[in-house]
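What follows is chain A.
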Amino acid sequence: MSGAAGLAWGVAGGLGAGSAIALAALFGVWWERKVSARIQMRFGPQQAGPFGLLQTLADTVKLVLKEDILPSRADPGPFLRAPLVVFVPIAVSLLAVPLSAGWAPLDTSVGALFFLAVPSVSVLGVLVGGWASGNTYATIGGLRGAAQMVSYEVPRTLSVLSMVVLAGSMRPVGMMAAWRWWWLPLTAVAFVVYIVSSIAEMNRGPFDIPEAESELVAGYFADYSGIRWAIFMMSEYGAILAASLFGAAVFLGGSHGVPGVAGFAILLTEAIAIVTLVMWVKWTFPRFRSDQLMALAWKVLTPMALVQLAVVGLVAAWL
Partner candidate 1 sequence: MNIEELREHLCSRYPLLCPLFSSEFGDGTLTVEPDDLHRAAGDMKELGFSRLDVVTALDRGETFELVYRLESAEIRTGLSLRCSVPRDQPRISSLFDLWPAADWQEREVYDLFGIEFEGHPDLRRILLPDDWVGHLLRKDYVDDRVVKRPDYI
Partner candidate 2 sequence: MALARRRVSATAYSVTDPEPRGAAAFVAAWGSLLTGLGLTARRATGGKPATVRYPYERVVLSPRWRGALHLRGTIGRDEIPLLTESSDSYNGVIDGLYSARRLAPCTGGCPANVDARGQNYLIADDRSAEAYELVRSRNILPGVLGRICHRPCESACRRNYYDEPIAVRPLHRHAYELYQAVREERVHALPLAQDKRVAIVGSGPSGLAAAFDLMTAGYPVTMYEKNEKPGGALYTGVPAYRLPREVLHGEIDDLVRMGLDLRCGVEVGPDVAMEHLMGKYDAVLIAAGLQVSRILAIPGADAAGVRGALEFLREANLHHEAGVRDKRVLVVGGGNVAVDVARCALRLGATAVRLASLENTDEVPAHPWEVEEALDEGVVLTCSVGPEEVVESGGVVTGMRMRECLSVFDETGRFSPKFGERETEFPCDVVVFAIGQGAQLGGLVAGGDIEVDGRGNLVVNGAMFTTSHAGVFACGEVVTGPGSCIGSIATGHEAATSILRHLRGESIADGRIARPVPVYERYEKATLAGVETARRRIGMPMAPADERIIDFRPVELGLTSLESLVEAARCLRCQSGVCVGCEFCARTCPDYCIRVERTDDPGARCVTRYELDLTKCCFCGLCAEQCPTNTLEHTGQYELSFYHRDLAVWDKGEMLRDAGGTRATGRDGIESPACPTRRKDGRS
């Protein structure tokens, strides 16, 4: 692509990803409050619009209008830019996800590696956000977040690796096309490892010790208010959407060869199923302690992923 067209393509891609994440956050927050309400035997938002659909719109408009506090103890430079450092990598990684059979916004031969590698930059945002706000709790939250996100990339990558071995290529569109139904029972363990480790990447569910409500009050984004905190929230829901789409595409066969919008619809329903599973897990289980968290990553998930890889290797060799 020549200079100008490339630039235009980049801007369009960024804007598309950003608006996709915004939409995902809008729908995700509402869906989360409804699912958690049902688990806790209550209704969830109802008054803002039909079935409470406009609730998240109200929240966003209010958050936009909130005062944007810069704490006196905070270091202004990194403090103001930390949310973007967390948001942009997730938006970019969303581009690498195949949306329907044969098409992905950023169709590269190393798409899977690209999808797994780019979000790890947001670890930097978490760390800097925590440290820059000068608040003891935020610092502890930032340290925990960094340790957790770094150590959970290993099992996540290994689990995707076993699919790459089966599919024979790292191009997500190719992997989705090559998907067979009998792969499901074979790579069930990999799918579980992938889901658990991507929950840990998003700092959600049993792994939300960086922003543990009951201990650190609000973890690394304790001192952010208004729009900056909203960006942190949007990046979290963006990460959920990305992980679910990618998981559906790679592990569950995505659009099963159906091109165009219908294919995207099938992929989306599978992704929403995974999102609901993620929320269901968050509202059922208590939180890990930080040392148990690390032990789970290195002593349980990584060995499971390696065993899965070995099995897949044998099957691929026999195939």
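Criterion applied: all candidates are chains of the complex that A comes from, given by their letters.
Keep this in mind: a contact is a pair of C-beta atoms (placed from the backbone, for glycine too) under 8 Å apart; a residue touches a chain by one contact, two chains touch by 3 or more; residues count from 1.
Being a predicted model, the structure only gives us computed values, none of them experimental.
Novice: Could you sort through 1 or 2 and say which touches chain A in this complex?
Specialist: 2
Novice: How about chain A: which of its residues touch candidate 2 in the complex?
Specialist: Residues 35, 37-39, 41-43, 46, 280-281, 283-285.
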